[in-house]
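One chain of protein is taken out of this complex; the other chains stay put.
Should a chain be cited, it is by its letter among A and B, assigned in written order, with residues numbered from 1 in that chain.
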Amino acid sequence: MTDSTTALLERVLDLRMKAHEVHTSNIANANVPQFKARKIEFDKALEAAVTQSENPDTLQARELSLQAAVRDVESAIYEDPNAPMKGNGNTVNMEREQTELAKNTIAYDMAIQLINKKFAMQRYVLQEGGSR
Amino acid sequence: MSEIGIKGNGLTSMLERQLLGREMTAAKNAELKGAPSDQTSGSSGPSSASFLDSLKNAIETTNELQKNADTSAKNFAAGKGSLHETLIAMEKADISLRTITSIRGKLIDAYQEVMKMPV
Partner (left out) sequence: MDVFKSMDVIGSALSAERTRLEAIQSNVANANTVRGVDGGPYKRKDVVLQSVPLQNEFGEILDSKDNTHVEVEVADVVEDQSGGRPVYDPQHPDANAEGYVYFPNVNPVEEMANMISADRAFQTNVNVFQTTKQMALKALEIGR
């Protein structure tokens, strides 16, 4: 019922929500001794899913390919082994975390808006179609 | 009419069928009722031919804009493009969809008017 672009945007929302949790928890633990900051990555996975679904020839094959690829996109969450440590063993970089949080929030808002727009267009056509 | 083809996403193809189906029927009925040929006939008269052409163009443009909007959304997910480009592409798709839908509405209204005419 939903097209592959909407499914992709839904996945983006899931991933961004998870990123939100990772960054807020890092910020909350900024002064905890020995706490190791966690990183979350999914940019490359999303990009791969989108570019490889451009390959098939027909529109339907591309749709199916993207739907399948979107389901497989996973986020990688891990402790950064190269993160510089503060005196108490804590590796949280406050500026980095706040920057990432701001970026993530904007991307989340953006995905919400795009999905809203798509649904609004579908609803509009259906309503207009039924009114005559 | 079939040379436009049903391509792209489902929204514009649905409209295409509705628009062109009605238009063809309206044209045929107008001919049968003997209305002047340069007003509603589908095949004769230069003004109606260009109307149909611009209709075809409008549908194709809407289709293209829908595809562009989808592509921008995908690019945004992949991290490419800019915020405003993507949002503007979405907006263009929305506006052209509403335009074509309202044209369709007007055409249907016109068809119904014609059908009500006592001949």
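Here is the rule we go by: a contact is a pair of C-beta atoms (placed from the backbone, for glycine too) under 8 Å apart; a residue touches a chain by one contact, two chains touch by 3 or more.
A quick note: this is a predicted structure, and the numbers were derived from the prediction, not measured.
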Report summary line: In the whole complex, of A:71, A:103 or A:123, the residue touching the missing chain would be A:103
Report task. Spell out the interface residues on chain B facing the chain that's missing from view. Result -> 76, 79-84, 87-88, 90-91, 94
Requested in this report: Quickly run down the residues of chain A that touch the omitted chain.
Outcome: 93-96, 98-100, 102-103, 106-107, 109-110, 113, 117
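Definition applied: only the chains that are shown with their structure count from here on.
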Report summary line: Here the gap between chain A and chain B, centre to centre from mean Cα coordinates and rounded to Å, is 35
Query raised in the report: Which bits of chain B are touching chain A when the two form their complex?
Result: 7-11, 14-15, 18, 69-70, 73-80, 83, 86-87, 90-91, 93-94, 97-98, 101-102, 104-105, 108-109
Query - Contacting residues of chain A [partner chain B, same complex] - result: 3, 5, 8-9, 11-12, 43, 46-47, 49-51, 59, 66, 106, 110-111, 113-114, 117-118, 120-122, 124-125, 128-129, 132
